[in-house]
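One chain of protein is taken out of this complex; the other chains stay put.
Letters are used for the chains, namely A and B, taken in the order the chains are written, and counting of residues starts over at 1 for each.
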Amino acid sequence: MNDPVVQRLADELEIRNIVAELTHLADTASDAELDRYFELLTDDATWAVLTDSEVLGTQERTGHAAIREGVIQRRSEGLQGPGTNTRHLVSTMSVHFESADRALARCYWHYYTNTTSPAPTLALMGEYRNTFVRTPAGWKMTRREVIPG
Amino acid sequence: MNDPVVQRLADELEIRNIVAELTHLADTASDAELDRYFELLTDDATWAVLTDSEVLGTQERTGHAAIREGVIQRRSEGLQGPGTNTRHLVSTMSVHFESADRALARCYWHYYTNTTSPAPTLALMGEYRNTFVRTPAGWKMTRREVIPG
Partner (left out) sequence: MNDPVVQRLADELEIRNIVAELTHLADTASDAELDRYFELLTDDATWAVLTDSEVLGTQERTGHAAIREGVIQRRSEGLQGPGTNTRHLVSTMSVHFESADRALARCYWHYYTNTTSPAPTLALMGEYRNTFVRTPAGWKMTRREVIPG
């Protein structure tokens, strides 16, 4: 594939798929299956919550171990993952290429609890600013800023 | 179009459009206009609800006649379709190609009632696992698994 226009289109769809897949994994993957989640993040990836909210405090986690610790902690608190009756909706995504190898995927997220009840609850929402970089193993997310509100 | 990369990109966007169009048709098409809905399904398509919920019971329907019967029944019960003040939101979609001619489009759905009121109600939500196949008349959905929760 030498056509840069085609390459850009393929890059954008790959990024859009990764954002969705990360959400599916966060919501439905077993702890063991979470390895796939981390294959989609660079080794030095940062996950940063920029402001406090009632569910989620301001924090910045860098590297797979620190990010995984956060995921496992939220799972153990019943906030997310299989069996917690929660789900994240991701929508309203734009993908902006800062260069051929770096892109910002900006989108909105909505976090639902009581998903199996006849009245699911919207418990938190906000914005993700996801920075992606091209790697030899495909596009990976290198920074996610979580902006509640 | 001989470039397989371009073909794949075109396939993915076609599938993403079909998932949205099926939703628009389910929500807003008249009974007569529903023929378009079935043009987007293979003749042997299956629509399966995998688990019970208060709005929707476990069921599996195969073929246009059986699936249409379900749509018409839900419309007659005021659960969906024009005039029922309901709408489905579809989001968080990944498209994964199992082969050049078969793809899984995994996404989340949210079902709203009282859509014309100042406080629309989220009445049910969950996941769709949609299998698409390439046919001489374009991509068509051959199986939808509906997973409430």
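As a convention for this text, contacts are C-beta pairs under 8 Å (C-beta built on N, C-alpha and C of every residue); 3 or more make two chains touch, one makes a residue touch a chain.
The structure presented is a predicted model; accordingly, all values stated were derived computationally and were not measured.
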| item | value |
| --- | --- |
| Listed residues B:L34, B:L50, B:L89 or B:I147, member touching the removed chain | B:L89 |
| Touch list for subunit A against the chain that is not drawn | 3, 5-6, 8-9, 12-13, 53-55, 89, 91-96, 106-108, 110, 121-127, 148-149 |
| Missing-partner contacts on subunit B, residue numbers | 1, 6, 9-10, 13, 17, 20-21, 23-24, 28, 85, 87-91, 112, 115-116, 118-120, 122 |
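Methods note: only the chains that are shown with their structure count from here on.
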| item | value |
| --- | --- |
| Inter-chain centre distance, subunit A versus subunit B - centres from mean C-alpha coordinates, in Å | 25 |
